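Below: one structure in structure tokens.
Note that one protein chain is taken out, while the other chains of the complex remain in position.
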Amino acid sequence: MLDLLLPSLLNGVLTGGVYVLLALGLTLIYGVLHIVNFAHGSLLMVAMFGAWLLATQAGIDPYYALPLMIAAMFAFGWLLYAGVIGRVSRGEDRSILLATLGVSIVLDNLALVLFTGDTRTIETPYSFDMVDLGVVSVPTAKLISFGFALALAAVLWAFMMLTDTGRAIRAVAREPDGARLVGIRPQRMFALAYGIGVACLGAAACLLLPSFYVSPGVGNVFVLLAFTIVVLGGMGSFAGAVVGGLLIGVTDSVGGLYLGESLGAICVPLVFIAVLLLKPTGLFGARA
Amino acid sequence: MSVGPTRRMIVAAGAATLAMPAILRAQPAAVKVGLIHPVTGALAYGGQLCRLGGQTAIEDINAAGGIKSMGGAKLDALLGDAQGRPDIGASLVDQMSEQGAAGFTGCFASPIALAATQAAAKYNLPFCIDSGLADSITARGLKNVFRLFPTASAITTDAMAALDAINKKAGSPAKTAIIVHEDGEFGTGTAKLLGAKLETIGIRLIETIPHATPTRDFSNIVLRIKAAKPDLVIPSDYNNEYVLLARTLVQQKVDLASIFSVAGGGFNLRFAKEQPTIAENIIDFNHWYNPRSPRAATFRKRFEDKGTVFSWELLFGYFAMRFLADAMERAGSADKEKVVEALSTSTFNDDLLTYGPTKIVDGQNQNAHATALQIQQGDIHVVYPEQYSDATVVFPRPKA
Partner (left out) sequence: MRYALPAALVVLALVPFALDSQFLVNLAMLTAVSAALGQAWNIAGGFGGLTSFGHAAFFGFGAYGAAILQTRYGVNPWLGLPLGALLGAVVGALVGWASFRAGLRGSYFALATLAIAEAFRILANSIDFTRAGLGILVPLRVDPANFQFADRRAPYALALALVALSVAVASWMTRSRFGAQLVAVRENEDAARALGVKVLRTKVLALSISGSLTALGGVLYTQTYLYIDPNIAFGLERSVEMLLVAMIGGAGTVLGPVLGAIVLHLVADTSRTLINMPGFAPMLYGVVLLLIVGFLPGGIARLRRA
């Protein structure tokens, strides 16, 4: 087992990179809207079908489709909030939660109507490219998504901290009434934040597709994990999402190695529960 | 002289009515059959295919003149979505029996089948299982439940015999194996049976690796496999994990004599076409149409014309319905007692199946045997047993 520990750690870190991508959008949405976006998994599924359609119908490689999917998912998220979630929920927390749940039910089943329950995959020229890291060789695609996840986290952080729009979003997140007084329209900022959060999924989908699969249920494969990462890192914190994602990747991987891949899956919820009980604000969370 | 109609006149009139062809008599009432499958939720993929198989069988039966012994009565499908929930499956049985269902086929997954067959037992309505391999479905003594297809234990016994024959013929290159299975009812059950039988065919089981559903990353498992250097990897998985495992095995360049799965969830034509590199030469022990049947090509095309990729679930759905309809044909009635009786003495036989005549004992067909299939150049071929094969097995697979 010991000889597998190092490769397993490394695998965990790299797989965690993909998880970071999914958690970034979720943590942004939580940080601004203070709600658990239940539709996150379903929106990832939508993005993956988008990337898959581009790959199979238009012959566009997922990596080239990346900017397109980011833009498309931003627009989709923005419209979804402005047209459905924000309107239906009138900004009430509990209603937003129910609204995102409703959206997720609709999207999952719409995908079932359109695409049936089939599992779909693509094979790309680089599907089997590997990089030898000494202790283990890893798929190139995984390294790329790892690097991209870190870069995206940095970009999001810079956007929120350094741009006027980012400051406006943060202002609304903290003091909606005060922000309104200085002329910021909260609902607009909420829609914008939701759009950006969903746009992250567009990137995640393109990076995930070459090494994963798509089906109407694919969102559920990741959604619990993304919640765990966001809470572990501290809801609303980008640094938290990165560290949390990598930690969960490692936990999942090493847990599977020592407890078996069946029982090992219990490590993620256990770590999650432990963090909540011992430090509920998460590693980087500012407030409960 | 009597005034009223004579006895002879009445008899004559009766005979005339009997002799009158269908033109004058009203079309016989359609026979309703219930199809219960999970067509939404986590099991939607297989459920939809089983349903489509059943619907296609009904189309074929009706196009060929319906149930002839019942004056050409047509079959009428009642469709139900069990959503992957046994309680809803059971509720559908109640609903359909009140709508007049004379029998059922279903349910793709064993847990739903267990609940639904039990509900149908209250009415003694015949229930023909399509997919759903758990032995307990037919082994728990319900008189109304019939399965044309083999149990999980029968499949694994046959699979091991096939593996043994293929291996011996190639000079026994496979001496060790690792079983990888999903930790649910299907994978765990199959793995247990396989583990017990491998030794008997001279293959040493190095390890059994269960994994959760979903498993997002197979790197650890594959590294363990690579370190243990088995000749065979035997997966028993659902669709998604099957693809991920096979892909990671190729990525990590694990040197195997073969991948031999049993009822592998991901082994299908879509996989063969979308992942040509990974899929080539994988062997699965599973159901397929008999390629040597003269009707094989038209049968497959029948489904391809409906815009679906041919798959074993379709076969299950199709023949479960054929099996039920055949019993109604023999019984000459849709009466449940008679159909149940006809099913238990059924000798149903179709050369599209690799079975021979049916022999039912306690609801279970004793003559059901699956085949070894192999993906070769993007298509699926039967490679064992000889009498049904349309390609020669590639075993061990060529070195990369």
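Letters are used for the chains, namely A and B, taken in the order the chains are written, and counting of residues starts over at 1 for each.
Operating definition for what follows: contacts are C-beta pairs under 8 Å (C-beta built on N, C-alpha and C of every residue); 3 or more make two chains touch, one makes a residue touch a chain.
Keep in mind that what you see is a predicted model, and the values were worked out from it rather than measured.
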Contact residue for the chain not shown (choose from B:Gly71, B:Gly184 or B:Pro385): B:Gly184
Residue of B:Asn62, B:Thr105 or B:Gln118 in touch with the missing chain, whole complex considered: B:Gln118
Options B:Gln83, B:Asn167, B:Thr308 or B:Ser333, residue touching the unrepresented chain: B:Gln83
Listed residues A:Met130, A:Ala171, A:Leu224 or A:Leu283, member touching the removed chain: A:Leu224
Absent-chain interface as seen on chain A, which is shown: 30, 34-36, 84, 87-90, 92, 94-95, 98-99, 101-106, 108-113, 116-117, 216, 224, 227-228, 231, 235, 260, 262-263, 265-266, 269-270, 272-273, 276-278, 280, 288
Where the missing chain touches chain B, by residue: 39-40, 44, 48, 79-81, 83, 85-88, 90-91, 94-95, 97-98, 111, 114-115, 118, 122, 136, 140-142, 182-185, 187-189, 210, 212
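Here, only the chains that are shown with their structure count from here on.
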List of chain B residues in touch with chain A within their complex: 39-48, 183, 209-212, 214-217, 219-221, 223-224, 227, 239-240, 243-244, 247, 250-252, 266, 270-271, 274-278
Interfacial residue positions of chain A with respect to chain B in the complex: 3-4, 7-8, 11, 15, 109, 112, 116-123, 127-128, 130, 136-139, 211-213, 215-217, 220-222, 225, 252-253, 256-257, 260-262, 264-265
